[in-house]
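Structure provided below as structure tokens; questions to follow.
Presenting subunit A:
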Amino acid sequence: MTNSEKNRLKDKAFQVFGVFCTFIGLVVLAIFLIDIVIEGVARIDWDFLTSLPSRRAARAGILTAWAGTLWILVLSAIIAFPLGIAAGIYLEEYAKKTKLSNFLEINIANLAGVPSIIYGLLGLELFVRIMNLGGILLAGALTLSLLILPIVIVTTREAIKAVPRTIRDGSFALGASKWQTVWHQVLPASFGGILTGVILALSRAVGEAAPLIVIGALAYVPFVPRSPMDEFTVLPIQIFNWTSRPQAAFLTNAAAAIIILLLITFLLNGIAVYLRHRQQKKIKW
Partner candidate 1 sequence: MPHIDVELERLREKLLEMWDLVDYQLTSGRDAMMNADHELSQRIIKLERKVNSFDIKIDRMCENFFALFTPVAVDLRAVLAILKINTNLERIGDTAEGMARFVCKLDRPFDPELVELTKVLVMYDEALAMFRECRTAFVKDDPKHAKQIIKMDKALNKIYRKSDVVIAKYLQANPDRIPEGLALLSIIKKLERVGDQVTNMAEEIIFYREAKVVKHRRKKKKKE
Partner candidate 2 sequence: MTKKYSKLEAINLDAYYGDFHALKGINIAMEEKAVTAFIGPSGCGKSTFLRTFNRMNDYIDGFRIEGQILLDGRDIYEKDIRVDELRKEVGMVFQKPNPFPKSIYENVVYGLKIQGIKDKKILQEACETSLQQAAIWDEVKDKLDKSALALSGGQQQRLCIARALAIQPSVILMDEPASALDPISSAKIEELIYDLKKDYTIVIVTHNMQQAGRVSDHTAFFYMGELVEYAKTKTMFTSPKDTRTQNYITGRFG
């Protein structure tokens, strides 16, 4: 065999290996999803969705968990988005290239890399102890807001950056002020992109358990939260709790809850992908 034939063989071999690697993750994922569905889907029924938690696996439901997740979603959205979008606008449209803005950028990149559990510690000390809120919804939402804030800022900036300079020039040239330009032109034009990022951030928040555990969200909450000042649990914590129990019946419960959690996550991601796709189709600069 000549050298060149050997090389070509190696090339082919790597190609096969490439396909293998590309699909291994997906195959594992598929196996896992199938396993979960087989294990959990039979457990899902109306009672499971509308029952309070219980010490007995067969009677336990996820009502409080998904209600808590919903509360957390809405509250974090209300807190994080105005802040994150405003910060993104400032950094992209207003900030001059100074040391301070440079520092702000590095800082945000750093925040995005801080492990979620550290945010938990921050929330524990800041909201639970110092502001004396206790392990309530508001404290959880505030903590998760801080967690997703860097994501919202970064995606907002990306979306705003995609709006061409010429649109701003056009607006300024008609006598619009900076804010008028941002409000009437830049934001509407980048709205789809911002929304996409915002939803992706939310889907991240939905899956978080660690920071909420740290701030003291309880696994066993026997009532549906009625206000932000109530104690709460969320789906990931419920899943974690059930997974840590030795009885097999609770694992089934966990699998069933995971199906619901994945549905929510995939739904959010699906919306984001759809929005991004539509945005790309709609506006070609």
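The candidates came about this way: all candidates are chains of the complex that A comes from, given by their letters.
The rule we apply is simple: a contact is a pair of C-beta atoms (placed from the backbone, for glycine too) under 8 Å apart; a residue touches a chain by one contact, two chains touch by 3 or more; residues count from 1.
These numbers were taken from a predicted model, which means no experiment stands behind them.
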- subunit A in this complex - touching candidate among 1 or 2: 2
- Note on the structure: Counting only contacts in the complex, subunit A reaches candidate 2 at residues 96-97, 164, 166-167, 169-177, 180, 184-185, 188-189, 283-284
